[in-house]
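One chain of protein is taken out of this complex; the other chains stay put.
Chain IDs A, B, C and D follow the sequence of writing; residue 1 opens each chain.
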Amino acid sequence: MDWKALSIALGSMAGIGAVLGIVLAWGSKRFFVKVDERVEQVEAILPGVNCGACGFPGCSGYAEAIVTSEATMTLCSPGGAECAHDIARIMGAEVEAVEPKYALTACQGGNVPNRFDYSGVHDCRAAVVPGMGGGIKHCTYGCIGYGTCARACPFGAITMNDKQMPVIDEEKCTGCGRCVEVCPRDLNRIDRESRTVFVLCTSHDKGAVTNKICDHGCIACKKCEQECPFDAIHVIDNLAVIDYEKCKLCGKCVDVCPKGVIVNLRKERRARKQARETAAKEATT
Amino acid sequence: MEQAVIYLKIIFAAVFVQNFVLSKFLGLCPFIGVSKKRSSAIGMGLAVIFVMTLASAATMLIYQYLLKPFKMEFYLDIVSFIVVIAALVQFVELAMRKLAPALYKALGIYLPLITTNCAVLGVTQLNLEFAKLNGITLTDCLLRSIVNGVFAGVGFTLALVLMAGIRERLESSPVPECMQGVPIAFIAAACMALAFFGFAGIA
Amino acid sequence: MAKQFVITPSPHLKTKEDIGAIMRAVCLALAPAFIFALYRFGYWSIAVTAIAVVTAVVTEAICQRLRHVPYTVDDYSAVVTGLLLAAVLPPNVAWYVPFVGSIVAIGIAKHCFGGLGCNIWNPALMGRAFLQAAFPTEINSGTWPAAKGESLLTSIYTNINGSFDFLVESAKQVGADVITSATPLEQLTRVVDVAGKVEIPGAIYVQNGVIQVSNSQIFDVFMGNTFGCIGEISALALLLGGIYLLGKKIITWHIPFAYIATVALLGWILPAPYSNGEATAYTAWFTGPWLMHVVGGGLFIGAFFMATDMVTSPMSRLGKLLFGCGCGLLTIVIRIYGGYPEGVCYSILLMNTVVPMIDCWTRPRVYGTAKASCPKH
Amino acid sequence: MAVGNVFTRGFFKENPVFVLLLGLCPALAVTTGLKNALGMGLAATFVLVCSNLIVSLSRKFIPKEVRIPCFIVIIATFVTIVKMVMAAFLPELKEALGIFLPLIVVNCIILGRAEAFASKNKLLPSVIDGLGMGIGFTLAICIIGIVREILGAWMIFGIPITRGGMAYSMKVFILAPGGFLAMGLLLAYFNYLGAQRARRLALAQKGIHEGKGAPAVDTSNPTVQTINSQNMIGKTGAGPCNLCPGCDKPNF
Partner (left out) sequence: MAFLKTFKGGVHPPDHKQLSKDAAITEAMVPELLTVPMAQHIGKPAQPVVKVTDEVKRGQVIGESQGFVSANVHSPVSGKVKRITECNTPLGTKTQAILIENDGQDTWAEGCNVESNPENLTPKEIRSRIADAGIVGMGGATFPTHVKLSPPEGKTIDTVLLNGVECEPYLTSDYRLMLESPDTIVKGLQLVMRAVNCNNGYIGVEANKPDAFKIMEKTCKELSSSDARLAAVMLEVKYPQGGEKQLIEAVLNREVPSGRLPMDIGALVQNVGSSHAIYQACYLNRPLTERIVAVTGEAVAEPANLLARIGTPIGDLLRHCRFDEEKAVKLICGGPMMGLAHFDLEMPVNKGMSGLLALTDASDWDFRHCIRCGRCVDGCAAHLLPSELSIIGESGRFLDAEEANVMDCIECGACTYVCPARRPIVQWIKLAKQEIMKERLRKAEQAKAV
C-alpha cells in the first residue's frame, strides 16, 4: 500500500472539498435570496396543460397567483377536486368540494337546409366574418358545423358526428370552457353536473320560420310554459328559456315539447356517476 | 502570426468542424430539451459558454497544480473535476441570483441543467487529453483550454440556436404524429450533422 | 329551390400558376442539361435519372399513404427532387445509389418534416449528402464512362483544345468503357507547382504562385466538354434553363446573382493552397481562377435550381441576397480549404439550416412603421 | 410497489433512453457497434447499481442540502473504478469508449436514480431499481448499436453478415448523422407502437382510466431543480400522456 499516495489523494480531495464547501457555505449566506417554494410545489401539482381555464397565463401563472393569494384554489378545471385538495394541502387551507362541470351544445342541428355552397377555411369563426354569408345553413342561430370547438378542445372531448354536429364526451370534458370561448354562435355552455334539463336551441326566428327549416328548433309553441308547475320556463323572443332559480328539474317540459328541443340528461349522468364510483372503489381495493 | 493561425484553427475546429453536438455527441440532453424556443436556446447557450470557460480554466489549473505534480491525474481527475464544476455552477447561480437578478432570470434557470451537461465535463476531458499528449508550456495549455472552452461553447450555442429556429418552424408543420417533438428533432439534428460534414477537412 | 351560389372568401381571382405549374417549369428548365447528359454519358445516365425519379415519386406516394394525407404526386415536386438528385450524381453509379438517395430525399428530408413546404433542407441535396456519407467510394470514384459514340460537341471543339477529349479519344481507341480522370474542380484542389517542368496539356497547374487555367479549358468546361455529375457538366445548358426560369419569374435573380457573384469574387481574391513539391504553399491574393470556379462543378445547378428552391430559401429579397452570399462564401471556403473538391451541396445545406434565422433578421419593414420587429414566439 | 415492477419498469415502460430521454450522449456516441454499446451499458449498469447501493446505505447520514455533491462524488468514484478496471483488462474497449467513459459521471440516469429512488428507498429495492434501469439502458443502446452496425457496416458484433456484403452498407450510420437518424427513427417507431398500444387500451377499457401513472422521477420536491428539469425533458418524450383524464393521446 502506497501510504504516501493515499494520503496525498485523501488530503487533496479533503482540501478541495473543504475549500469548495466553505466557499459555497459563505456564498449561500452572502447571496441569500428568499424564494417561495410553494409556487413550485403548486405548479408541480397542476396538470400542466396550460388550457387557460383558470384565467391565468398558463399553469405557472396560476400557481404564482395562488401563492400570492390572488386566486382561489378551485379554478383548475382539468385538475378537478383532487388537484384543489393537493393545492390546499400545500397552502394549508381547506376547500369546499368542487362539483364537476360539463360543456353542452345548445343546438341539435336538425336537418337545416343550406343557403349556398361554401368554399374556404372550414372554421366556424371564419364563416361569420362579414361577407362570408354567415354560415351555410338557413338557421342563423344554430351550429355552423365546421368543428372549431372540437379542434379547440384541449382534451379531445368533442368530436364531430356525421351530421357535422359536435358531440361532447362527458368522460373527457373537464369544463374548461375553451369551446365556449371559440363558438361564434355562443352555443356551448358550461354547467354543473347536477343541472340536467336544458333547452337545446337558440333560435329567435319566428316559430313558423323555424318550423320550416329545422326539425329540432324551438317553434315558440309555449306548451312547456303551460306545463311547467313551477313557472320556470318561458318563451322569450320566440325561444323557450329556463329560469334555473325556479326550475326543479322535474322534466315535464321535456315530455311535452313537440320538437324534442328540451332534454333531460339525468339518467345518463346518474348511470355514469355510478360507473365512475364503482370503478374508483375497485381501484382502491 | 503563427500563434494566431493556430488559435484560429482551434476556434474553427471547435465551432464548426468538431462541433460538440453535431459531431461529438456532447450535450445532447439540453440540445434536445432546450431547443424549443429561440430565446431559451440563446439563454442556455450563453450559460454554457460561461460555465465552460470557467470550468476549462479551473480544471486546467487543478490539473497543472494539483493532479500532475502529485501524480494523481489517472485516478482523481474525474472526481475532482466534477466536484469543482458542480461547486462552480452552484456558486455562479447563487451569486447571479443576488448580484444580477435580470441575468439570473434569463440565464440562471438553465444553470442547474449544466452540472449534468456532459459537454462541460467533456470539454475538460478533451483539454486534459490534449495537455497529456502535448507537453507544452503551462500558460499555453491554459490559454488553449480556455479558447477551446469558449468556442466549444459557441459551437454548442450555434447548434442550439439553429436548432431552435428550425424547431420553431417545425411547430407549425404537419409533422407525422409519431415523429412530433423529439424524434423529428433528432432527424433534424441528423440533417444538420450531414450539412456540417461540409466543414470536414478544413484547417 | 332557388339556385345556390358559391360563397368564397375574396379575392375571387387567382393566378393560374399553381405548384404543379411551377414544378413543371423547373422540369422543363432542367431538360437541356439532361439531354446533354444523354449525349455525353450515354443511356446509363438517363437510367440513373429514371431510377431516381421513379423512386422519388413512389416514395412520395407511399409516404402520403402512410401519413393519411391526400396524394399530391401530381404536383411534380417529387419529380423535380428526383431529377435534381440525379443531376448531382456521377453518371456511372450503381442502381442502388439513386434508389437509396431518392428514398432518403423524399422519405426523410421531406416527409418526416411534414411534406412539401415544411422541409428545412433541400431534399435532393440532403439525399446527395447522405449518399456522399453512405457510399463515399461510389460517389467519389473518379471514373467516368467514356463518351458513347461521337459526341456532337466533342467533334466541334476538339480542334480548339481537347483538354478532356484527348482522354475520351484515347479511351475509345483502347476500347475502354470507363476512364479515370479528375473533374476540373478536383484538379483545382490538387494543383502542383510545375516550375521548370514541361507543361501538361489540359491540366491545371501553378506557376509563380498563380494557378494557370487557359481560356479554352474554361470554354470547354462551360460547354460541358468535361467530366462531372450527370446534370451539372454543361454550364451552358443550365444557364439556358436558369434564364428560362428567370424569364418565367419562377425564380428571382437575387439568389443566383448573389451566389455566383460571391463565388467569383472570393474565387478571385482568396489564396489557394497548393503543393510545391515538399510543402503546402499558398497562391497570391487576387489571382484565383475565378472563371473556373464559376463554370466548373455544380455552381450553376446549385445557383439556379438548388439554392432557389422556394421551400428552403428565405422569403424576402434581402434575405435571398444574404442567403446567396452565404452560399457563395461557404462554397468557396469548402472548395479551396475544405476536404471536398465541390462545396455547392454542403454550402446550400448549411445555409438552409440558417434560413429560419435569416427570415427573422430580414423581415421587411411594415408599411407605416419605423422598423421591422421579430416576433418573440 | 412490487419488487418485480421496480425491476422491470426500466426495460420498456420507463426506458431511460427511449421514454425518459436520459443519457442520450452515450446512447449515440458509443453505439457505432454492438460491442461498444454492450461495454458502455454494462459499465453504466455497474455504476448505477453501486451508486444506488451506497446512496441507499448512506441516505440517513447525508444532509439534505449537500446530497447532490455527495451523490456526484460517489458516482465519480465508481466511474473511476470502472475506468481503472477497464484500463487494466479491456484497454481496447476503453479506447473505443474514449471520453464517454468518464462522462458516465454526468449521465443523468445515474444521478436521477440516486436522487429519485435510492435516496428514499431501502437497500434491496434500490439495488434492484439500479439493476433494472441499467438493463433498460443497456437494452436501449444495444438496440441502437445493432441497428447502426447492421446498416452502417453490415456486421453484427464485428462479424460480417454476408461475405462481401460490405458494399451495401451505408457508412453514414456509423458516423454522427447516422446516429441521430437512427435514434430519431427508432424513437418515432416506438412512439408509433406506444400510440397503437394506447389506442388499443383505450378501446379495450373504454372510459375506465387509470389514475396518474407513477411519476418517473419524484417531482414533488422542488429544491432539486436539476432533476425536475430533466423530468421535464423526459415528459416531452414519448409515452402516453398521463396528465389528463381519459386522454389517450401520446404526449409529445
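One rule holds in what follows: a residue touches a chain if its C-beta (ideal position, glycine included) is under 8 Å from a C-beta of that chain, and two chains touch if they have at least 3 such contacts.
Source: prediction; values computed, not measured.
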Check the whole complex and report which displayed chains the hidden chain contacts.
A, B, C
Residue, one of C:Ile22, C:Ala133 or C:Val191, that touches the chain absent here
C:Ile22
Full-complex contact with the absent chain, from C:Ala94, C:Val192 or C:Val311:
C:Val311
Who touches the missing chain here, A:Gly17, A:Gly109, A:Gly133 or A:Gly175?
A:Gly133
Please pick, from C:Ile7, C:Leu38 or C:Ala261, the residue that touches the omitted chain in the full complex.
C:Ile7
Please output the residues of chain B touching the missing chain, sorted low to high.
172-174
Using the touch rule from the top, list residues of chain A that touch the missing partner.
115-117, 119-121, 123, 125-126, 129-134, 151-152
Residues of chain C in contact with the chain not shown
2-15, 17-19, 21-22, 72, 75, 114-118, 252, 310-317, 320, 363-369, 373, 375-377
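The criterion applied here is as follows: only the chains that are shown with their structure count from here on.
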Between C-D and B-C, the pair with more C-beta contacts:
B-C
Taking each chain's centre as its mean C-alpha position, how far apart are chain C and chain D in Å?
42
Taking each chain's centre as its mean C-alpha position, how far apart are chain A and chain D in Å?
37
Multi-chain touching residues of chain C, meaning two or more other chains, are 108, 112, 130, 133
Spell out, as numbers or ranges, the residues of chain A touching 2 or more other chains.
none
In the complex, go through chain A and note every residue touching chain B.
5, 8-9, 12-13, 16-17, 20, 23-24, 27-28, 30-33
Enumerate the contact residues on chain C facing chain D in the complex.
96, 100, 108, 112, 130, 133-136
Using the touch rule from the top, collect the residues of chain C that touch chain B in their complex.
66-67, 69, 108-109, 111-115, 117-118, 120-121, 126, 129-130, 132-133, 330, 333-334, 337-340, 343, 345-347, 349-350, 352-354, 356-357, 360, 376-377
